[in-house]
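Please read the structure below before turning to the comments.
The other protein chains are all here in position, but one chain of the complex has been omitted.
Letters A, B and C name the chains as they come in the text, with residue numbers starting at 1 for each one.
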Amino acid sequence: MNSQTAPATIRGPSANLGRYFRNRTLVTGIALALFVLLPSFLGGLIYGRDPYELHLGQQLLAPSGEFPLGTDSLGRDVLALVFDGGRATLIVALPAAALAFVVGLLYGLASAIGPAWLDRVLMRTLDTFLALPSLVVLIFFASMITLTNTTLIMLIGFISWASLARLVRNEAIAQRGRDFVLAAEQLGGGRWYVARVHLIRVMAPILAVNGTFLIGDSIFALSALSFLGLGVQPPQASWGSLLDSALDIIALDPWWLLLGPGVMIFAALLASSLIGQGLNARFGARS
Amino acid sequence: MQRINIMATLLATALATHNPAHAEDPCDTLVIPPGAGISGPSDVTALNFLLANSQMNEAVAGMLFTGLINMDKTDQIDYAHSIASKIEDFDNGTRYRVTMHPWLWSDGKPVTSDDVLFTWETIEKLGDNYVAAGEGGIPDLVANVKALNSEQFEVTLKSPANPLWFELNGLGQLTPLPRHAWGNFTADQLYENQSDPKFFSVVDGPFRIENFVMGRSISFVPNPRYPLEQTPFKRMVFKFVNSDGAELQGIAAGELDLANLPHEAFKAGNSVANSHLVPMAPPFGYGYIGLNFKNPKVAFFNDLAVRQAIQDSIDEKTMIAALWHGYGVEVYGPVPPVPPTFLSPEAKAGKFPIGYDPAKAIALLNQAGYVPGPDGIRAKNGVRLEFTLIVPSGTSTSLMMAQMMQPGLRSSGILMHIQQEDFNQMWASLIRHLSTWQAYTLVWSTSPYPSGETIFNTGGAFNFTGYSDPEMDRLIADSASKPGLEALYKYQDYASEHLPYIFLPDTVNTMLVRNGIGGPDRLITPAGGYNPQLLTLNRKACHAAHAFHAR
Amino acid sequence: MSAALELDRLSVALRRSGRDMSVLDELSLTIAPGEMQALVGESGSGKSIAALSILGLLPRGAKVTGSIRLAGKELVGLSENGLRDMRGRDVGMIFQNPLSALNPSRTIGAQIAEAYTVHHRSAPKAEVAARVHELMTRVRLEPAAERARQYPHEFSGGMRQRAMIAMALANGPKLLIADEPTTGLDPVVAGEVMDLIGELKRAGMAILFVTHDLSVVERHADRIHVLYAGKSAEWGPARTVLAAPRHPYTEALLNSVPRLGAERLRGIQGNLPEPEQRPSGCRFRTRCRLAYEDCAKVPPATTFQDDTALCWLPLDDAARATIQAEEVVAAHPPLAKGQLLTLDHVAVRYERPFGSFAKRAERDQLAEISFSVGRGECMGVVGSSGSGKSTLGRAILQMVQYRGDITLDGVSFTGLRGEARSAARRRIQVVFQDPKESLNPRLTVGQSIGEALRLGGLRDWGAIRERTAELLGSVSLPAAIAEAIPSGISGGQAQRVAIARALAADPEVIVLDEPTASLDVSTQATLLNLLKDLGRAKGLSYILISHDLAVVSYLADRIMVLQDGRAVEFGTSQSVLHSPSTDYTRRLVGAAAHVPAAV
Partner (left out) sequence: MLRTLFTRGSASFLSIALLITMVFIMAHLPPGGPAFSILGVKATPASVAAINSRLGLSIPLWQQYLIWWGHLLTGNLGNSYLLNRPVAQILGSYFVNTIAFYTISILVSVAASIGLGLVQGVYYGRWPARVIDFYQLAFYALPGFLVGTVLIMFFSVRLGWLPASGIVDVRDISPGIGSFAAHLVLPVTTVALLTTASLSRYFGEAVHEELGKEYVRTAAAKGVSFSAILFKHVLRNALRPLITILGLSFPYIFTGGVTVETVFDYPGLGWLMWRSALERDYPVVIAIVLIIGVLTVLGNFLADVVNGLLDPRASYE
């Protein structure tokens, strides 16, 4: 038997860790995410101003030394409000995204792995959710329940898991037929073993990408609801409610009221799609 | 490829045909956001005043059907602008004979006493569904109503009543309705079409309905057969707007003719082009804090000294200065000070048992045994003077008032927390007399004759606080039954001293009016009368304003 | 008359990650009308680039030097318009997989017509229709009118390729370039396409036939030009090159093609060097057995009987004999004993489940197959695509529902449930066709093999590492490869890992489903040798499934031929190959590659 010479190029997983940081989209995405997260959670402490203090007689001031982002119609410091609003938005949107991710993943896997009738039932209920624009359903349910942080998390979580579930299900069914899965089953791997070891690992890029998109979607959903007065309830400020108050007195051209929340929402959503695409490019190359 | 440029040309032609200079003269139409001058923006949802459930619905109904009795600026009957020309009372206030002006419906038929009878029959048919059931003795105090001849009718009560009270609060509800147009409708049918313009084609007020676009706008045209002042405009449109800011935007863009100026935009309001500010007369009502006397956690509210200390710790003057730029009236009793018609002699002289006196508040609490704790908050046998005030979300004024009271109360040793709640949920818990809430703040618009009959008497329809005082009950009953104003004055002074409510100033609206429109101060009367037909037009000034926009 | 096509030192460099990479170096060849020139080389040899450069269809940024003269007209440096006029009119081209080479949403007739109207703008409709009709009859696509209205997905592989040919001939070009037209087609259908191309050649057309498989062009090519890693290795008349190859690479290439009756295949060791790492001088020297220090210098071109080779030690008869003799021919083991695996009336019917999302399941059904395989025996299953051979494999592996009964070592699968069933299934393992698909892309080689061991009950980490290294060695792979990920190793190596993983379960039967179909000819040979030796060493029974009779004949003791789900022939490989009973098998044997007749 003739033996083989050593293979010319062996590329283990660790060899290309460096490529993470040359991936420009991913790096910008992470930078933007920090630009959103740090001020929202630490900004308030550092800036030290009480966002809900009413500075009488100083309503609707344009940005000045004393008020870097000006004051709102009640005379409150907009910069402090943007920090506090950011915190309020994120402590609801992030857990909601996590909830949607977990529910979506399990629902999708159960539907793909389980018996055919379960798949048909789960898919039918899924279609009902996806048949309607998410915001319409959100508005409807938001007007029903008393809005607290927990109910909002449940609400947004339960609306956005549907699209991930369908994605996971379709992807799992596609991957289930691949040769290496059949080989693993032949070696004795059971359904859940195959799902845990092979399917999730090979779906990791799809899950990572859509996981980050989910964060963007939840921030959008919460801000939209707050903008419509059905999200974070006053007196707690949030990016959406700040924008709404700006629109309220748009005739007075309060551009500084728009600037703060607008930039933060844009940065948050952009960060989530950039990180998503960065991961996609990063994983896409390998799987 | 050609599909794309077809669409481009379509869009271009649409834009080209929009000529900024309107075809008709913009000054022929008056555009008002409903609620301007009264309250915040609110839609018109119903036209039948028997079922109208909001101030704005009542106002619109008043424009279609002239009231049997309308009040003037000093809150007294204005016979010149009412259908009633004379009211005589007999048998110690048990029988009332009303004589009517000659009046015509918009279809030419005369308005007769039979139409008043029809209104009364309908009120009886509606029973609990009648929106103002229980006010002014209508319907349970009335024995019968009969027509003497086509211009006169007589109302007989079951027991004697103070004529002034019954005429203002009760008789005013019997506005005539066209029997020949509505005759055969059942109560349910009245509900079905309470917002259907076709049903209200026969009217006797200054306006007739031209069009009603649900949820968006309602437009009127003058009723030629209305005998009193006719509006100079060809058309009037109530454009529903959903926020104060949007009203401001409407003025700036030339779409609206007058608007409520939100207090926060007061400074900016001056700078809006082609318009000027007009402060309105204060409304006939007052702000208040309702205290839950039935809630064990805040039992100290039942102690008069605590209530007086709270009232003495509230600096109404600075509130008015900060929130409404000085346009506002301090209120220390159940009868709004403007117009002073029903004020008791002491109130008129400005002598009130309670005012803003922080030192007195501290003295009262010390005397009553409330000892300040380590953090300055007073307590008596273990119970701290601490409570939560519920504020309706949506209006920023009540939130700001609550926040301005906190420091004053704290310095007197009383800790007040603020919690915002949606109005509907808040009202639902009040209605059910739940004992979970501690204190709430709202605005109360008093009836023309300011008796406290539904709010302070034991078991009153709107007495949610659980306040019950035999002496107060007696005084209220007298003011409704005994003639003259003596009983009303005693009730006022007693309430000012015993504070069933903590009294607060009410919001005074400032109007932003486009140049060319005159007489906004005559738009509203304290008793809630709404008379847009009294607004005047200076066409030249109006054209100048609109010309600015017709580029 | 002048040559139809003359290439003179044609070189092409492509732009890859910012730098210009030379992919083809100084290729020179000429084709006369009525002559077929075969351009042979494995993947990465630059043969397709050469074909595309003639039509000027190279990717953006490619640099072409040297000259391409088509019927005397120079093409290098011609303007885009000039090139466009030439394409389709003077030169026709057909490509590898015909399904994706045709526009799925336009009818066949329309696509053929377009080839004609592009160069005959003002041709009236009737003339175009007549031309299309004539072309379709010429390539035997009857009835032409009805066929013209059909869409590509309604045609079989062979018919689609014939449609491509019709398109290429639309304007009667002087030169036809065929880039691997028969790869992926069944041998029988491929044969028909080759006959059609042969007719065109005899009708006077010059043909440049690009392929990686010498056996395809043996009967039709007039001249053969062998390329290795972008450089010409040997060129000359087909007969002499095939009978007496003078360049060691050509000889090795000829001998890696599995042929009926071939005793021992000889693959080529090592892998094709990446363009950046090409050795100096003779580029084959790192893999050539006769290489010595002179080979590092550029080899001279020596010609013998019009057959030129670029090699310092061109082979002669003696050298060829010594190479072949080196192969130790082990005695063929006696027929296996006993009955390890028996199938009794096994049948599979695929209904398309109502509204299910399954991919388009294979349409085939399997009807009443019965046979049994002894311990250590290799059972060959041959058939064209859609004959049900893969379904049979999956039935044995219990991957699909089937009627009938399969027993392993006396125990029937039908009654088994749960743990017992999966233990029984573990005794039969599988190696799939696509090496990269059979390994989880996100697991390293070590992890894939480790998983097979862990599922077999081995828990201790150290033992797993050790056993993995052992298994890798048994498929002649270095232990270091355990750290690599599938995308980092070659196709041949990945297939060996798959075999190692199968061995990890110490199976008694291995189902080999087209194990070498997607490998290069040379790598295929070494893999088949590995399988043969492993089977003998470990006493494994194989079910070898393939569409290539030659590959099956090389390993199998007995062969079954499947057609449309039914066994049409079954017997020892000798009896099936030499005295086939059905004409379908006869045609299969005819189409398979044979040992070339003597010169």
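By our rule, a contact is a pair of C-beta atoms (placed from the backbone, for glycine too) under 8 Å apart; a residue touches a chain by one contact, two chains touch by 3 or more.
As the structure is a computational prediction, the values presented were derived from the model and not from experiment.
Asker: The chain left out here touches which displayed chains?
Answerer: A, B, C
Asker: Give the residue, chosen from C:2, C:100 or C:322, that touches the chain omitted from the document.
Answerer: C:100
Asker: Check the options B:158, B:180 or B:216 and report the residue that touches the missing chain.
Answerer: Result: among the candidates, B:216 touches the missing chain.
Asker: Considering the whole complex, which of B:235, B:325, B:360 or B:543 touches the chain not shown?
Answerer: Residue touching the chain left out of view: B:235.
Asker: For subunit B, enumerate the residues touching the unshown chain of the complex.
Answerer: Residues in contact with the chain left out: 1, 3-4, 7, 11, 14-19, 22-24, 26, 29, 31, 45-46, 53-54, 127-129, 131-134, 188, 191-196, 213-217, 219, 235, 237, 239, 242, 246, 249, 252-253, 255, 424-425, 427-428, 431-432, 461-462, 549.
Asker: By the contact definition given up top, give the residues of subunit A that touch the hidden chain.
Answerer: Looking at subunit A, the ones touching the missing chain are residues 124-125, 127-137, 139-146, 216, 220, 223-224, 227-230, 240, 243, 246-247, 250-251, 253, 255, 258, 262, 265-266, 269-270, 272-274, 277.
Asker: Given the full complex, what residues of subunit C touch the hidden partner chain?
Answerer: These residues of subunit C touch the chain that is not shown: 55, 57, 84-89, 92-93, 95, 97, 100-106, 114-115, 118-119, 151, 153-154, 164, 167-168, 170, 355.
In this section, only the chains that are shown with their structure count from here on.
Asker: Just how far, in Å, is the C-alpha centre of subunit C from the one of subunit B?
Answerer: Computed from C-alpha means, the inter-chain centre distance equals 90 Å.
Asker: So in the complex, which bits of subunit B are touching subunit A?
Answerer: Touching subunit A from subunit B are residues 243-246, 248-249, 251-253, 262, 264-265, 267-268, 272, 322, 393, 396, 399-400, 403-404, 418, 420, 422, 425.
Asker: Name, in rising order, each residue of subunit C that touches subunit A in their complex.
Answerer: 269-271, 273-274, 277, 353, 356-359, 397, 399, 422-423, 425-426, 428-430, 432, 434, 437-444, 448, 451-452, 455-456, 476-478, 480-481, 483-485, 487-490, 493, 498, 501-502, 504-505, 526, 529-530, 533
Asker: Tell me, which parts of subunit A touch subunit B in their complex?
Answerer: 54, 56-57, 59-60, 73-75, 146, 233-235, 247-252
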